Every structure is written in C-alpha cells, then in structure tokens.
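A single protein chain has been removed from this complex, and every other one stays in its place.
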Amino acid sequence: MHQVEIATTQETLLDSPEMVLNMGPQHPSTHGVLRVVLKLDGETVIDLDCDIGYLHRGMEKIAENRMYTMIAPYWDRLDYIAAVSNGLVWVETVEQMMGLSVPPRAHYLRTILTELNRIASHLLWLATHALDIGAVTVLLWALREREEILKIFERQFGARLTCHAWRVGGMTNDAYDDFDKDCRQFTKNFPNRLDEYETVLSENRIWLSRTVGIGVISGPEAIAIGLSGPALRGSGVAWDIRKSRPYAAYADIDFDVPLGENGDTYDRYLVRIAEMRQSQRIIDQALDKLPDGPVVAKLPKIVKPPVGDYYHSIEGPKGEIGCYLVSDGSAQPYRVRVRPPSFVNLQALKQMCIGHLVADVVAIIGTLDIVLGEIDR
Amino acid sequence: MLALAPINVLDELLLKFFSQDTINYVIWPLVQIGIVVSLVAFWVAYATYLERKISAFMQARLGPMRVGPWGLLQPIADGLKLLVKEDFIPEKADRWIFFFAPYIAVASAFIVFSVVPFGPDWAVIADVNIGLLLVLAVSSVGVLALILAGWSSNSKYALLGGLRSSAQMVSYEVAMGLSLIGGLMFARTLSLSGIVIAQASDSIWFIVYQPVGFFLFLISGIAENNRAPFDLPEAESELVAGFHTEYSGMRWSLFFMAEYAAMVVVSAVAATLYLGGWYFPFVHRLEEAGYHDLYVIVSLLVFLIKASAILYFYFWLRWTLPRFRYDQLMDIGWKWLIPSALINIALTAIAIFAVQALNGWRGIVTLQAMDRGLNLSATGKIIMFAFGLIGLVITGLLLSRINWRSRDFNLKTQRRNIRLVNLPKGKPAVPAS
Partner (left out) sequence: MQDKTPKLTLMQKLKRFLMIDLVNGLGLTLKYNLGALFDKDAVAGKGIYTEQYPKVRPDVAPRFHGAPRLNMDPETHDTLCIACNLCAIACPEDCIDVIPMDVEIIVAGKPRKKKVLDEFIFDTSRCMFCALCQEACPTSCLELTQDFELATYSRAGFVWNREMLEQGRETVKYTS
C-alpha cells in the first residue's frame, strides 16, 4: 500500500478549515475497491489522492508460469465487463508474434462479438453513472439491454461475463445456429432503447446541471496524461485505434468516430452514446459481410512465439488496452505486461476533481469509466 | 363542530355509563384518534409497498412478489424483521437524545393528522380554526428531530448529514408557507375544513385559480421531505450517509416511517388546499338524498384517492429524475421558489381586487360582508382563471430576470450535438491475412 500523501490524522473537526474525507474501498460509487482520500475545504475539493491495489491478484506473475493458451482466461478477469475485448488483445498479440494468419470468418465474428461487448460495457457504464447521479431507472433499463447481449454470449461462448471467448488462431466454435437472428433482433431494438435513455437524460435540466462543465480536461492535457478511449475523444482528440491501426475486420467496415468538444462529463456521456450507435452500425455491416469458411487456423502443438518482444493494443471500451509480451522461446512467456486503460485514465482524476464539490467527485469517477480489475490486475 | 357518534346502539350503551358530554369530548375523539392513527400507519406501511411496486413497474421488473400474494405482506415482514434486530446505541452517543430523536420525528408527523379533514362531518378529529398554521408549525418540529439525531450520533458524517438535511428543510419551509398564502386569500380561514368548504361552496378546486401556488407547494413539500430529486443529503452515493447513519433496527424504521408520514402529510395538505379535499362535484347529492353516513364515507374515499394521486407523483419524480447537487438545491429554494411565491401573493391580491372592482362577486360588493367562501360569479371565475395564467407568465419572466446570471439557468436545454468524424484508416499492424 503506497504512502497516502494527505495526512489522515486530525484532532477535532473544528481545528482547521480543511477536512480529510476518506471515500473508502467499500463505497457504493467507487466502481470497485478504490479508495479516494479527499481534502476538503467546506465542500470544495482541494486535494485528492487515490489508493489502489485492493484487487491485485498477481495476474502478470501468474502468466509467467502458464502456457500461452492457458493465459487467455486470466485476461477476462481484468476488465471483467469487457472480457471479450481483453481476450482479443491477448490472442491477437500471440498470433501476430507467431505470424499466424487467422481465417477471415473468425475476424468478422471477432468484430461482431467485440462490438457487442463494447455496447455491453457502455451500457453498464451508463447504468452506473446514471445511478450515481440519481436517475435509478436508467440502471434497470440498461441492464435489461445488457442481459440480451449476455444471452448471446452465453449461447455462443458458454459464459456470460468472463467468456474465454477466443483461442489463439481463431475461436473454438463457429457461430451458433440462431446467431444472425439474435444479433439482428438486438440491433433492431437497440436504437429505440438508446432513444429512451436519451429522453430521460440528455436534455434533462438536472442532468445538464450535474454534468456540464464538470471534470473538464482539455485535449493537450489529455494527451499529456495518456488518456485514451472516450475520455480522450470527449476532449476533441481524434484518435481511435480501430481507425489508425485496424485489427480484426475493422479495415473493411465503415463507421464514424464521435468527438466531443469541451472535455466535460456531458461530452463524454454523449460520445459514449454515439459510440453505441456506431457499434450497432458496425455489427449490422459485419453481419452482412460475414464470409464463410473455417474459424480456426492450423496451430502447432504447443504455442511458442519466437524469441523477442511485441506490443499490440486494441481499442477497448474503456480505452487503449494493450499487451506487451516478451517471449524467450519457451512454452511459457517471460513477461506479460498489461497496458490497462483505466489505470492511465485514473491519473486524470486529481486534475479533474480539484475545485469541484464533493458530489461531483462521484460523477467524475463515473465518467472516467474505471474498472478496478484492470487497474489492480 | 362536534358531531355525535353515528352508531346509535353503541350510543345508548355508553350513555348508561358516561354523560353525553364525556362521550362527545372524550370517548368519541379517542375512537377517532385510534381510527386515524391506524389508518395513517397502514397507509404509510403500504406506501412503502406501493413505492417498491411502482418503482419496479417503471423499471420493467416486478417488485416484491414472494411474501404473500403479489408481495402484499411485505411491509409486515419488513416491520417484523426490524423489530427483532439488535437495539444498538453507539458508545459515545448521547443516550437520551439518541433515544428520543426518532420519536420526535414520528410524533410530529402524526400529530398533523389531527387537523386534516378526511371527510365532512365526523371525519375530522379537531377542526381547529388555525389548522394550517398548526400543520406548518408541527412539521417544523420534525426538523428538530433531524438535528438531534445527527448531533447525538457523535459521528462526523452523521452530524454533517444532519446539518445539511435540516438546512435544506428550513429553507424550503419558507417557500412552503409562502406558497400557501395565495390559496388562503380565497378561503380566508386557516381552518382546513373551512378551506374545503370554501372550495365546495363555489364548486371549484383552488388549483384552477392558483396553479403556481400548487406547483410551488408541491415542490417545496418534496424538498421538505428530503425526497428525490432533492435527496442528496441522504442519497446512497453521497459520501455522508445522512443523519440516520448510526440508527438501526426499529429506531431506523421510525425515521423511515416519519419520512413517509411526512410525505403523506404534504400530500394530504396539498389535496385539501388545492384539489378540493373531500369535495367532489356530485357527491353532495348523497347527503341531500338522506344518506349522511354514506356521504361521509364516499367523501373519505375521494380524499384518500386525491392524496394517493399526489403520493404517486412523489414516487414518479423520485424514480425518473436525477438528483440535484446541494448548492443547486439551495439555489432553487432561495432564488426560485421564494420569489415565485412572493410574486404569487402579490398577483393574487391584485386579482382579488380586480374581481371586486369588476363585480365578480355574486351579489356582494364589499369584502367585509362576505361569508366564508368565495361566491364568485361567472365573471369572477373567468377573471381568476385569467390571472392564474397571467401569473404563470409573469412569474416566468421575473424569475428569468432575477436569475439571469445563474450558470445553471443558462445551460438548460442546451443539448449538444456530437460530431461524427470519419477518420482515415491507417495501416494494420500486421498485413491482413
């Protein structure tokens, strides 16, 4: 546990004008076990420190003692809400390091299911963000949509949340029989549901009062910290790895990237809603263009990438999730390093919160969309 | 305003033991109190059940379904559970104040029902002629309970939460009191029964003349009860859990009941003052036909339905709208509601003056000669209705002038459009298979 920089002892409440408040690891709004220590002057935040590590499970060290194909289930548990994307980073890193070429059908199925996962992750973000700010009904509605996606995952992969979706070289099973029908039914209903959420939130004056101008970060500052994903695009920086360095089938699919302007919470909210709409568009296109063929490439008996190191990253729902893999030629990796988007995004919390009121801290943590599984690994 | 007990057989039995006066002034009121307290307690308990069911339906789910058919026994199960919990007083807490605070909250919420007119004749416990003042005064005592609870818990967060809650409640009480004055100008009596009779005698609900007043009263009542969208001091995602952090078991459930009872109080007073109370257009014909008791019971049902409709509005607001931040909340109380209430009073006074000047009173010229009641002629009604609408417009204009500098006012309904950019595609990391 690192040394928290704000002194946490205090004699009486009335001694100094500043108060130290601990938003402890167990808290309904910190999205996991995050401890935030706030120094307050009345209700205004003047200093903030994050204490992480409560969910550290030693995943990177465990990976050094497992074979390459056995490490994939551990990646699901990092960002447990976007397990399919996490799995994708790992298998793509190994495949690219080995020079395996994955059949096109597998690429398209990967694209479809990863975009479904992006929608699922953003729905959970919307649900918890709205819950923190007070609109509880949106939580239940968004979880209902998410339930439909999880049913598709269950029928395809066998698990709802931590799917172990991909294998090195493709996937285990081809799309199940009703896959096309289920996905199309989902994408048909989904725009109406998004309109419903927007009816309740986007023009609501209370929502606007709580999110406009809160947690502002400008484009250059965001790049300096290393933000990625919707947090970066909300500040107006046009960077999306699906466009700049396409992976899976994204090179063949036509979609837009939503960009915000002011870098406040409202912009990030609108960016994520627009991203959900674009994801739905991607899924429809990929379903139309889905080629036939095998879904898994031919693999050697034991997966052994050549000696060397490799970094590959994809655009996960929370930002750029990357994998740095160092291989020493044996069946077990020498070093696996996860580049977690939430860990880097969390660094912006202090800058975003200072000067705001205590009630805004909760909104800002929500808008950064952090998952502690990723931050602590 | 005392009426005899309706059941004559029982009456004869009691007359053997007590004098007529004792029955009128002691026994019958005790019976009424018993009925009203159990009715309100039942109403409060099932308000919690209804809240869970209605919020569930709004969220596309079912709510309590297991305890009893359709979950109807859920409040009883909750009550039993809370009764058997450990009675815990924190070590450093101030014992006696900690002990009494929940009782003060519940008592102040229930005492109000002694003046609320549930029905015409014997359905009021005490028709005091300062009824409305009593309602406001006793509700204010409830604030004391919050402060005592927060203080006696001896916990930093409970104290802060309690202070914030009570500051909020006190601010909104000003707005609440002021918003009632508009309706009082018509009824010209503080007695709640008198207000209902004033509406009945003119066959009109005051909401038609005072839409702004109704709206203001409702909003300040919701804020007074610490209900969404004004519930930041006690919301779960807020850092301080509010004044009832250290309370558990039956004590906590008393605060919970006090909150719901206060909600029912505001609903009942709003129904009485603006929605006509127990009055409904054609029900009086029952009285004329001679069915006096049936008339009273139907009026009682009418009143309950109206108050429940407002209670539904409470639940509806809570489960749809996000909550205000504390400074925005205080902003609304002081800078929006109080000016609106004052403008409302001024406009109503002018309106009544105009009605008098334009001969809108039916056959009566001077204000002094008027009975309790309005007796407005058709002209008068039209004038009042017009003033109601004009009041809306003038209030809107003046409020926007007062608050022109407010940041929140300036950003309302500014939905931004996100631009969608089609970025150029880069090279993939590894050439496509």
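When the chains are written out, they are named A and B in that same order, and each has its own residue count from 1.
Note that contacts are C-beta pairs under 8 Å (C-beta built on N, C-alpha and C of every residue); 3 or more make two chains touch, one makes a residue touch a chain.
Note that the structure is a prediction, hence the values are computed from the model and not measured.
**Q** Taking the full complex into account, find the residue in A:Leu109, A:Val168 or A:Val216 that is in contact with the omitted chain.
**A** Answering carefully, the residue with contact to the hidden chain is A:Val216.
**Q** Consider the whole complex, including the chain that is not shown, and state which of B:Phe42, B:Phe57 or B:Phe99 touches that chain.
**A** B:Phe57
**Q** Just one of B:Val31, B:Met65 or B:Leu82 touches the chain that is missing; which is it?
**A** B:Met65
**Q** For chain A, which residues reach the chain that was dropped from this view?
**A** 66, 69-74, 77, 137, 144, 147-148, 151, 154-159, 162, 164, 172-173, 176, 185, 188-189, 192, 196, 199-201, 203-206, 212-213, 216, 262, 264
**Q** Hey, which chain B residues sit against the chain that's not shown?
**A** The missing chain touches chain B at positions 54, 56-62, 65, 316-317, 319-321, 396, 407, 410-414.
Criterion: only the chains that are shown with their structure count from here on.
**Q** From the mean C-alpha coordinate of chain A to that of chain B, what's the distance rounded to whole Å?
**A** 44
**Q** Flag every residue of chain A that touches chain B in the complex, lowest number first.
**A** Touching chain B: residues 13, 21, 23, 28-29, 43, 96, 99, 101-104, 107, 130-137, 139-141, 144, 200-210, 212-213, 238, 240, 243-247, 251, 254-261, 266-267, 270-271, 274, 278, 312, 357-360, 362 of chain A.
**Q** For chain B, which residues count as touching chain A in their complex?
**A** Against chain A, the touching part of chain B is residues 55, 58-61, 156, 159, 228-229, 231-232, 235-239, 319-328, 407-408, 411-416, 418-430, 432-433.
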